[in-house]
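Sending over a structure as structure tokens; questions will come in a sec.
What you see is the complex with one protein chain gone and the rest in place.
The block that comes next holds subunit A.
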Amino acid sequence: MSEVEETLKRIQSHKGVIGTIVVNAEGIPIRTTLDNSTTVQYAGLLHQLTMKARSTVRDIDPQNDLTFLRVRSKKHEIMVAPDKEYLLIVIQNPSE
């Protein structure tokens, strides 16, 4: 467990990182550094988006798969890494 924590802490400590969320396959958050309401919102929405993105990639080429999803917005960047069972979400404020 500590290994997991350590890695998450390492990612969290980067410059500009606002929050980290670990989500299970159904979109229910497991671990987060943000407050509850924000976490739940991010988890639900990004889970759906990731599923959509993954299905898009696989539709185009069934042997392909989604490895990483980055959504850049005006205020910050959301990064999602999907897996069979889990989803890791990191929100970062990119350098100005």
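Following the convention adopted for this analysis, a contact is a pair of C-beta atoms (placed from the backbone, for glycine too) under 8 Å apart; a residue touches a chain by one contact, two chains touch by 3 or more; residues count from 1.
Keep in mind that, in the parts below, contacts and distances are computed from a predicted model.
Among the names given as "Ribosome biogenesis protein NSA2 homolog", "Regulator of G-protein signaling 11", "Myotubularin-related protein 9" or "WD repeat-containing protein 63", UniProt records the absent chain under the name "WD repeat-containing protein 63". Annotation for subunit A: contacts to the undisplayed chain at residues 1, 3-5, 7-8, 10-11, 14-17, 22, 24, 26, 28-31, 36, 40, 44, 67-68, 70, 72, 77, 79, 81, 83, 85-86, 88, 90, 92, 94-96.
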